[in-house]
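All protein chains but one are shown in place.
Let's turn to subunit A:
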Amino acid sequence: MNLQEDGQTEEKTAILIVDDNEINRMILSETFRDQDKILEAENGKEALDLIRREPGGISAILLDIVMPEMDGLELLEILYKDGLTESIPVFLITADSSEQNTQRGYQLGAMDIIEKPIVPYFVKKRVGSVVELFHARKRLSNTVHKQHQRLLAQEMEIYELNNAIIETLSTAIEFRSGESGAHVKRIRELTGLFLRRLMEIRPEKYQFSEDEIEMISLASIMHDVGKIAIPDHILNKPGKLTKEEFEVMKQHTLKGCDLLCQIPKYHQNPLYQYAYDICRHHHERWDGKGYPDALKGDETTIWSQVVALADVYDALTNERVYKPAYSAEKAASMIVGGECGCFNPELLECLTFILKETGGSI
């Protein structure tokens, strides 16, 4: 029984005959001799040794029940517990087909119970068809496994591509307002950092899986995509904005949301839902004096709050047209002092802690 249809090589496997009586073994080995290799064992223990040595090399086991040292059902039970009856078909061949033994045999995973006297032609057929079935199953499972691996690899590729596209686009948009790819990366890192810190200080309130943290961090870099709709002269005005100009600027939150809504399948994808939320609410304030929705306190989702803080912190610690880069300590004290927006005390706690831990080098 040597099937090689899909380019997979299969070694010639053997039929294992287990019976303590030579005559019985002879009849069975004669039956299969022309097609298969034959292995013989006189009792369960011998058989077990042979099986353990090379489980992949056995295509079927023909097992007598009554044997010294270890009888057929004992052996079968061991094979069953090891899960081997799933990959090697076992046939009980016995003169004792009491209902008890038959039931037990089937319970322990035997494929068939064949009664003595043996009719070689029938045994060959019965064993043959089951062995063929097992081979086919094995080939199928190999194929499925390979396909699964391929799918996983493809999934990974798509994920990474997705990542790259989002990063590139966000950077391009930020570029207009004088920001760089580094800014985008920093916001992403800071978001992750804050989320993890929150989980540490308030585990009962904040729980995020690794996947969620990754996703939120990725979403965070899209927080200013709305700026693409803001005219240059306002976006890059070196001085202070007038009231009207500021109103236009504030629009970038809503414009960002509009943009994200254009993406097909937006509603199904958690990434874009986070991005939408962050886009819209990264300028809300803890005291409710933010925009566009004047959300107060915990009304703003924690991730939008985090991005808001990350954005401010990053702006303070980097050079701008109108200011130099401030040190981490100065930035932190300005934020905690309420000079640059109003934030959740828990987040301020995170900020202080992170600074302490990293020695001011985020």
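One rule holds for everything that comes next: a contact is a pair of C-beta atoms (placed from the backbone, for glycine too) under 8 Å apart; a residue touches a chain by one contact, two chains touch by 3 or more; residues count from 1.
The definition used in the following text is that contacts and distances are computed from a predicted model.
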Chain not present in the shown complex, as UniProt names it (candidates "Threonine/Serine exporter ThrE domain-containing protein", "Glucose-1-phosphate adenylyltransferase", "Biotin attachment protein" or "Hpt domain-containing protein"): "Hpt domain-containing protein"
Option from A:22, A:298 or A:319 whose C-beta touches the chain left out: A:22
Contacting the left-out chain in the complete assembly, out of A:82, A:96 or A:349: A:96
Residue among A:117, A:203, A:238 or A:337 that touches the chain left out of view: A:117
Absent-chain interface as seen on subunit A, which is shown: 20-24, 26-27, 30, 64, 66, 68, 94-96, 116-121
